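What you see is the complex with one protein chain gone and the rest in place.
For clarity, chains are labelled A, B, C and D in written order, and residue numbers in each chain start from 1.
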Amino acid sequence: MSAILELQGVKKAFGAVVVADDQSWSLAPGEALGVLGPNGAGKTSMFNLVTGTLSTDAGRIRLDGQDITGWSAARRCRAGIARSFQVPQPFAHMTVFENAYVAATQGAGLSGRAAETHCLDVLDRTGLVAKSNVQAGGLTLLERKRLELSRALCAKPRVILLDEIAGGLTEHECQSLIQTIRDVHATGVSIVWIEHVVHALLAVVSRLMVIDFGRKIAEGEPNAIMQSREVKEIYLGIEADA
Amino acid sequence: MPDALLTLQALNAHYGDFQALYGVDLRVDPGEVVAVIGANGAGKTTMLRSIAGLLKNAPGAIRWKGQAIGALRADQVAGRGIALVPEGRLLFPSLSVEENLVIGGQLGRKGPWSLQRVYDLFPILKERRHQQSTSLSGGQQQMVAIGRALMANPELVLMDEISLGLAPVIIRQIYEALPGIVGEGLTAVIVEQDIAKALSVSQRVYCLQEGRVSLEGQSQTVPREDITRAYFGV
Amino acid sequence: MTLSVTRRTRLSTTWLILLVPIVLLLIAAPWWAGRADLRLMGEIALYMSLAILWNLLAGYAGLVSVGQQAYVGFGGYLFFALTMLAGLHPYAALPLVVLAGFVISAPVAVLIFRLRGAYFAIGTWVVAEVFRLSFAQISSLGGGSGTSLAPDIVRSLADGRDAREAVAWWLALGAAALVLGTVVWLLRSRQGVALTAIRDNELAARSLGIDIWRTKFTVYVVVSGLTALIGALIFLQKLRISPDAAFSANDWTAFVIFIVVIGGIGTLEGPILGTLIFFALRETLADLGTLYLIALGIVAIVIMLFAPRGLWGFLRDRWGLELFPLSRRVSGLAKKEA
Amino acid sequence: MDWLNALVQGVLLGGLYALFAAGLSLIFGVMRLVNIAHGDLIVLSAYIALSFGVALGLNPLVALLLVVPTMALIGYALQRLILNRTMGEDILPPLLVTFGLSVILQNALLMGYSADPQNLQAGAIETASVTLGPLAVGLMPVMVFATAVAVIAALQWMFYRTALGRAFRATSDRQDVAQLMGLNRAHVFGLAMALSLAVTALAGVFLGIRTAFDPAAGGARLIFGFEAVIIGGLGNLWGTLAGGVILGVAQTVGAKIDPGYQILAGHVVFLIILALRPRGLFPRIDG
Partner (left out) sequence: QTPTIKVGHVSPRTGPLAGFAEADDYILQAIGERFGAGVENNGRAWQIEIISKDSQSNPNRAAEVASELILSDEVDIIVAASTPDTVNPVSDQAEINEVPCITTDCPWQPYFFGRGGNPAEGFLSTYHFFWGLEDVIGAFLAMWDGSGVAKSVGGLFPNDADGNAWGDPELGLPTPLAAAGYALTDPGRYQPMTDDFSNYINAFKEAGCEIVTGNMIPPDFGTFWNQAAQQGFNPKIVTIGKALLFPSVIEGLGERGIGLSSEVWWSPSHPFSSSLTGASAGDLAGGYMQTTGRPWTQPIGFKHALFEVVADVVARAEDLEDPEAIIAAIAATDMNTIVGPVNWANGPVPNVTKTPLVAGQWQREGDGVDLKIVANATAPEIPTTGELMLLS
């Protein structure tokens, strides 16, 4: 089966800091891929490259076989790539509902009733519906993160990129988030998820990728990866043989 | 009982018409680590921001070494020796990493913390010290935010969810360093979602629920079910 | 589920119903208003249009321009040139002015969109200065000294003084209606949602599928074309044009900004309210001369300090008033929570 | 020879423009504040110097010793009493407030001093000339240029090398977090505006000596100042000096071609630079 998203030899550096070093990987349709890596490894940068907020120095990015390397961020979103931001970027002077509505009309190209129902549906799933008429600027950090997720979903993506959305959740909230993401996944959306809350990640993804210094250093079945020496040393900070 | 370092008495806080805190009482003694836990939106951040002087308060609600500081501006509160590691890092984008740290110490209070010690704690920052702070990764930024607060050589440091977004290895490293930091005469209030972590590093714990204190106790002895109850109000 | 999304409120519906007789009454103005009142009303309609347009740029699209006088003057000059030099009938010239406004503003947009925020503002001002200095070099339009509209052309509008005044009023009223209609339509469309989103956060807007450049470009070009039309009508009323008058930053931008600030920036109702207040002030205080302008400045500053969203913004924040059904509210929430 | 003369005069004129721009650049850098009233404040300084001259019989160059602190004080008060209340993420409120301020200043000056053009009489130095090779250039323009260079150097050093400069930059980034560092933002902004208007005082007095001024003279000066800032590149004070010089030369060379093009040429060069280098010629790399 051909990949829905594919990176081939993607490179990006800021001066001496290499954030993507010859990165190649692919995502199968309907797959959920987890991404781990120390702080500053280049995970968020990788998302920026895929979504077009950063331009690549070299390499190709393909969506469903089509080369999207030169496309604008907006075009990529309309083509089916949506993301959440690690540092939330709400439209602070618009209400939660309007935030979602922007995504539904612009990203998903819906209009009228269809857009409205879709937004309400998504907000209901992410547990933000009660805040629909609240200005996004007044949300707490975690509500903002939920808004990030909602907006991305409203854009009806084929591939959704999630950047640390489980941090700071209570155990209970974390479980409900996991359920939400599983539901999304069940509808056939492919997922790439960066997360430091490892157990949440493991509850959803079927494959793990580990990044350090912009390089992919391990990839494979989640449990095996978690047991690997690299992950234990550079990520969990426990002695490999402990 | 020793004289309290910081006390909150019936602290209220508002955002416009919305009341976020209702009569919060809290006490911090010198040299201890107090953990504050609570669900999202419980008002933890609001409480820390109130203490730091970023939100308006009734003048008498906050006392520092017995003196009312509720009416002071944030910069005056900082001058008394209270530092905040804000939720979401909030570094100065146009300052370099090193300048971000240096400005933390610009009040010139004496104490154990210096640029060198921060670099010892987070060696990666030394490597990146001339870089612009916004170009750091999320985790690196969190390190700068912590270092910046320590640079002030405060008597009390308020830490708001510092482990958010950090790789486990870094969280571990920071919490391992915490007892040492406190041991040098620093007092800390930490807000943390990871309850186990919070309880393990603190002496006492408060739980907030919908703007009210729903539980207060000794971290080591407080029963887990009490916490669950305090958390969700069941 | 009982949730639904509405834009209409009881107030907005009442207002829209009220609007019908108001508009009819205004159309009939030549039969009930004196010539002086008609003139004043025409001027109000034109200033209101400028304010609505500027507010769309600055308040909605975040394009804070202090150089819209470029298009006011351009429209005025072009209208004079088309009627006096090319010999067109005024009615034929007006649509051409709009078109030319679109055409000339496109390359300008390409250039100044390279600037952001405050720098954009200054860029627009420089462009307006370039327009002013360039028109001052055209000797067939009087160079720096300007020129008067030939009386024949004015007379070709209609027979007799009263008919001319009526026509001038209908043109102004029509232009205001066109402007208001265009802006409401734009804001209710997909573009409108995109605009507010861009103003709040460009990074997020881009990532959610909004083509920022194109959205802003569309707004800028539409606003500029319509501003040129208003400019043509303004100078049709004034009968005389000169570079300093046509490209006056004070008359066509400062006053317009004051109007929007006083009324409420980023609301559709603000510029309308602001225009009425501005003219009320002007009619009562203008003879104070210098003091009047000082008072105007003070009013603007005080509003900025104590009600930064203007009078309408203040009313809206207080009571959620909205005359034009623009924002989307989710209703039925309380039931759901219960 | 002609062209050389145009060039030299342009460079010297650029020094004055850089002085117009320096204060603007500073407060924009610190507060993201676009001060539309800057031109009128320049003119205000000239009038203050005029009043000191009339009241105390001082040469305007001596009066600078009083005008500079007066303007600094006005700046500090203006910032703390009015502008600070509008400072936030949105650049629009302060911009509009300074717009209002500009209208108020112009008309207040008109009431106070009437529309009569005024001139600052600095005595013989005003018409003194120095010979540079084949050219006669005014002593004043040379002095102005030298002052501009000194002011820019001092500001650059202050902004990037001192604790005050660091405080300026930090407060400009995040006002409330800067408060947490013990910086009182109201005071920091007040200082920045004071410094800006101190430079403005220099610009105003030099302007008043060079040309006649009236209450309406501020607008054009504001534009030249802004152009210099943008040509030079955001946040780079040396760039601002270069911007002033480029603008001055563009004007004198344009005027050489046809006097009607003098100001137009400056604007056109500005727009061309904008088209080719939208961030100015010498932007700070990090931006």
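One rule holds in what follows: a contact is a pair of C-beta atoms (placed from the backbone, for glycine too) under 8 Å apart; a residue touches a chain by one contact, two chains touch by 3 or more.
Nothing here was measured: the structure is a model prediction, and the numbers come from that model.
Quick check: which displayed chains does the absent chain contact?
Per the touch rule above, the missing chain touches C, D.
Identify the residue among D:Thr70, D:Asn84, D:Thr98 or D:Gln118 that touches the chain left out of the display.
D:Gln118
May I ask which residue of D:Ile104, D:Leu155, D:Val199 or D:Ala217 touches the chain that does not appear here?
D:Ala217
In terms of residues, what is the contact footprint of the unshown chain on chain D?
Touch set of chain D with respect to the missing chain: 2, 5-6, 9-10, 13, 16, 107, 110, 114-119, 121, 126-129, 136-141, 209-214, 216-217, 220, 224, 248, 251-252, 255-256, 258-260, 262-264.
Considering the whole complex, not just the chains shown, which residues of chain C touch the missing one?
34-37, 39-40, 43, 133, 136-137, 139, 142-151, 154, 161, 238-240, 242, 244-245, 248, 250-251, 287, 289-290
The rule we apply is simple: only the chains that are shown with their structure count from here on.
Per the definition at the top, count C-beta pairs in contact and tell me whether B-D or C-D has more.
Answer to which pair has more contacts is C-D.
Considering only mean CA positions as chain centres, point out the chain farthest from chain C.
Computed centres place B farthest from chain C.
CA centre of chain A versus CA centre of chain D: separation in Å?
For chain A versus chain D, the centre distance works out to 48 Å.
I'd like the Å distance between the centres of chain C and chain D, where a centre is the mean of that chain's Cα atoms.
32
Classify the chain contact graph as line, ring, star, complete or other.
Topology of the interface graph: a ring, with each chain touching two neighbours.
Among all the chains shown, which pairs meet the touch rule set out at the top?
So, checking each combination of chains, I get A-B, A-C, B-D, C-D as the touching pairs.
Mind listing the chain D positions that touch chain B in their complex?
Chain D residues touching chain B: 163, 166-167, 169-170, 172-174, 176-185, 286.
For chain A, which residues are in contact with chain B within the complex?
Residues in contact with chain B: 14, 17, 37-42, 44, 86-87, 138, 140-143, 164, 167-170, 172-173, 196, 198, 234-237.
Could you pull out which chain B residues touch chain A in their complex?
Residues in contact with chain A: 15, 18, 39-41, 45, 87-88, 124, 131, 135-140, 142, 161, 164-170, 172-173, 193, 231-232.
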